[in-house]
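Missing here: one protein chain of the complex. Every other protein chain is in place.
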Amino acid sequence: MIRSTTGKALLSIWLTLVIVAGLAMPMVPVPRTWYELPWIPGLEQKARIILFHVPMAWVTLVAFISAMVYGIQFLKTKNLDYDLKSVNAAGLGTVFCILATVTGSIWAKFNWGSFWNWDPRETSIFILLLIYGAYFALRSSIEGAEKRAALSAAYSIIAGVTAPFFIFVMPRIMSGLHPGAKGDEGGAAPVAQLHMPPNMLVVFFASLLGFTMLYVWLFSVRMRISKLEEHH
Amino acid sequence: MNIKVIVGAVVIVVFLIFGAVSFMGSNVEYADFGKAEQFGKKVQVKGVWVKEKESRFDQKKTQFIFFMKDDNAREEKVIFDGAKPNNFEMATSVVAKGRYKDGAFHATEILTKCPSKYNGDSTAVKKSMQ
Amino acid sequence: MMMRSAYEVFRKDVHSEFRTRYAMNALIMFVIVALSIILFSIGDESVTPGVLSGILWVIIFFSGMSGLSRSFVSEEERGTVLTLQLLTEPSAVYAGKLLFNLILTVSLNLFIAVMYVLLVQQFVVQSPAIFWVTILLGSAGIAAAATILAAIIAKANTKGTLYPVLAFPIMLPLLLTVMNATRLATEGAPFSEAAGEFQVLVAYTVVVIAVSVILFDFVWKD
Partner (left out) sequence: MYDFLASNQLYIVMCIVLINWFGLLAYLFRIDGRLRKLEQSTYAKDEKA
């Protein structure tokens, strides 16, 4: 789909619609029509961030997991194409990871009063940044394509199996500020449990899908460029 | 070689689940001061601030000390390792997490519930934030 | 067969360690220097038990980082990699190295913990059972993660600096758990309260060892 011009045009329109809907749908105390969103006290207009910040974090995760899966495939087949895919997924993941961190931190300033609070999810995205950083640092210090590919694949797999432990560990260490975190009983839990009105849910998933497709597109462009570079 | 990978993968999945199970039981349970004293475990106690009795901030030890009355109207001294939470005065109820020891409740975390503006939304005050 | 050659690898490492005392001497000095810096900086300030349990694990992490990175680098430097590759299968090499690192880490960390309890007077362990089990399980986890990372790092150019960079995100879940468990020990919590922490530590160690056994073949072979 992403290769055809129609597909790209559709994706552009899709994302434009998501952005327009996300910014323009009015928020009222009691929504009556299909385009009205509820006014959540304490979150107010800021609730819209879920439509633009969460997809970034989601794409980061998709990139992280696919870099790891390509790493596994490389170790299985010894085909350097998979290594190329792995690097490109990790590189794109870093871009989206930075975007998720910056957008989240700006919102945190207005909702929680400071740019950085070491909330569990802030911490986990910070760890993800560190892993990406370590991954590229490791790559740059190994000579020989085969060895570089094997070792960085090994590292991404180790990082991939230890990362879930953060999910078990973080909540015992600190209580979260993110909506839906532990200790936030009265608050809405929009991300974790998808407690959203149906129309917002539609925009939310449209945004997730749109940004994921954008990732796929950027990934294919990057792959084509790196393949060309290989031939030079 | 293939057997090793399969066995390894099974072990990884099983132990990831084993780790995840510990996370399920990690919620700090609610209790009142009586139960907290009885078990010595880390619990959450819900109550209200007793404004009549003294409350002070010990600069040297960075401890905030106040009195709290739980749902059974039992009053206890609460020692919180940290500064006084921002919206403490406005709070309609307070939840203190910690354990009961030596005649006082030692809290490691305090949650305050505020009325009206943040309807039903509680704000966590963490030590690291101050 | 495999057990035997793993034991041989382990014995070889112990021998060369006792002959040169490279790791031990340097590590003990490192611990003493780190502890005295901390004692000087604390002075007579009052520090919370949470911070003190954090500092203990900072010392343990960095002493591990400086000691454990050697395990495969030394083979590369002495040019003994090829011999090992020819004579023994990868799993045996891994098992031998893991055993050596385990024993080194556990003994070093016990030393650090004893010194810390003795020298830092504000650090009062009220539940010794939790504290010592935490030290043992934490050391096992650190040794497990450090071994496979050391094998990766041995092939890289900037070994010394890269090691903590790679290790930190991998070991952070472990470090957060042991810090929390140590704080529980200073608060005098009953043993059952730390059960969840121990469960995480055991799961972490087993998962890291399992993934290392699978990956070591790929890392070790050139």
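Letters are used for the chains, namely A, B and C, taken in the order the chains are written, and counting of residues starts over at 1 for each.
Note that in this section a residue touches a chain if its C-beta (ideal position, glycine included) is under 8 Å from a C-beta of that chain, and two chains touch if they have at least 3 such contacts.
This is a predicted model, so every value here is computed, not measured.
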Neighbouring displayed chains - absent chain, whole complex: A
Identified contact with the non-displayed chain, of A:53, A:121 or A:148: A:53
Sole contact to the chain not displayed, among A:13, A:28, A:102 or A:145: A:102
Chain A residues that touch the omitted chain in the full complex: 19, 22-23, 44-46, 48-49, 52-53, 56, 95, 98-99, 102-103, 106-107, 109-110, 214, 218, 221-222, 225, 228-229, 232
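As a convention for this text, only the chains that are shown with their structure count from here on.
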Topology of the chain contact graph, where touching chains are joined (line, ring, star, complete, other): complete
Interface ranked first by C-beta contact pairs: A-C
Distance from chain B to chain A - Cα centre to Cα centre, in angstrom: 31
Multi-chain contact sites of chain B, meaning residues that touch two or more partners: 12, 16, 19, 22-23, 26
Per-residue multi-chain contacts in chain C, two or more chains: 196-197, 200, 203-204, 207, 211
Complex contact set, residues of chain C against chain A: 145, 148-149, 152, 155-158, 162, 165-166, 168-170, 172-174, 176-177, 180, 196-197, 200, 203-204, 207-208, 211-212, 215, 218-219, 222
Residues of chain A touching chain C in the complex: 75, 127, 130-131, 133-134, 137-138, 141-143, 147, 150-151, 153-155, 157-159, 161-162, 165-166, 168-170, 172-173
Chain C-facing residues of chain B, complex: 1, 4-5, 8-9, 11-12, 15-16, 18-19, 21-23, 25-26, 40-42, 60-62, 81, 99, 101, 106, 108, 127
